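Missing here is one protein chain; the remaining ones are kept as they sit in the complex.
Note that the chains are named A, B and C in the order they appear, and that numbering of residues resets to 1 at the start of each chain.
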Amino acid sequence: MYSQSFEECIQACLECMKACNVCYDACLGEEDVKMMAECIRLDRECADICAFAAKTMQSNSPFAKQICILCAEICEACGNECKKHDHGHCKRCAEACFKCAEECRKMAS
Amino acid sequence: MYSQSFEECIQACLECMKACNVCYDACLGEEDVKMMAECIRLDRECADICAFAAKTMQSNSPFAKQICILCAEICEACGNECKKHDHGHCKRCAEACFKCAEECRKMAS
Amino acid sequence: MYSQSFEECIQACLECMKACNVCYDACLGEEDVKMMAECIRLDRECADICAFAAKTMQSNSPFAKQICILCAEICEACGNECKKHDHGHCKRCAEACFKCAEECRKMAS
Partner (left out) sequence: MYSQSFEECIQACLECMKACNVCYDACLGEEDVKMMAECIRLDRECADICAFAAKTMQSNSPFAKQICILCAEICEACGNECKKHDHGHCKRCAEACFKCAEECRKMAS
């Protein structure tokens, strides 16, 4: 049965997925793409695991907690990369990543 | 650049993804699973294309419109199956599917 | 850089993804769908994490090992469920799952 208690974590995953996909696209359009290469890579990775985690919680997977633990780690790596950059999309993405990491850890505990 | 004009469509896709995943899980737990087999199948399909469409719009893909056209078709098929059933999760899912189909068609036009 | 040493693990993931998707579809068409509900659920989960793991290795993700560890656990759960059933598709799926779990553990060690 779908657990209402996952709601905040799902929401944080979907917000993070959005911020990462937007940041990914914006990084690819920056003047200095080379400087953003690691950010691009982690944005994709993080967006994809967030989508996966959301699906897993929504469909009540027995592995939801373990996926959230992994999601938290990837979010932290992505947030740490994003916060190195001054672009607005990177700042917003870092924030969404750290928020999501926190919710995922809370959910898995 | 991320287009604010996709916002409503993205939101409808994420709502539909959630309704489909919840319906999928609930159908698998119903007394008469056999009667729900087509619903289960379409729920998965629909949840997955909705996630794909959302990602595509968020990352500003040149194929976003085409993916939304396909998403609309799958949403309609899923909605039509769901509305045959009396379960609350099916009713809610059908509603989310038709709303998403409408937003996807609007976005692609 | 794409590592040739992942090749066997990627191949096992793609084989397992296929076996799980085929088993998923076949289970939905079985006479007694209710008995297959857990198999259907785990088939989807396992197919999706295998696809994720393959992508991760192919694109040289820094999280490839962690994803493979999780993939191995899900493969084992799916294999253990599948092996309870006598259908040919379940037997083949269990085999692909255990093989994939083994390759994922080897890769992550």
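By definition in this document, a residue touches a chain if its C-beta (ideal position, glycine included) is under 8 Å from a C-beta of that chain, and two chains touch if they have at least 3 such contacts.
The shown structure was predicted, so the numbers you read here are calculated from the model rather than taken from an experiment.
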Residue, one of C:Met35, C:Ala51 or C:Ala108, that touches the chain absent here: C:Ala51
Touch list for chain A against the chain that is not drawn: 25, 28-29, 32-34, 36-37, 40-41, 44
For chain C, residues in touch with the removed chain: 1-2, 10, 14, 17-18, 21-22, 24-26, 29, 47, 51, 54-55, 58-60
Residues in chain B touching the chain absent from view: 41, 45, 48-49, 52, 55-56, 59, 61-63, 66-67, 70, 73-74, 77
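Everything that follows uses one rule, which is that only the chains that are shown with their structure count from here on.
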Equivalent interface positions on chain B and chain C, same or different at half: same
Chain centre separation in whole Å, for chain C relative to chain B (CA means): 25
Inter-chain centre distance, chain A versus chain B - centres from mean C-alpha coordinates, in Å: 22
Residue list for chain C, restricted to those that touch at least two other chains: 41
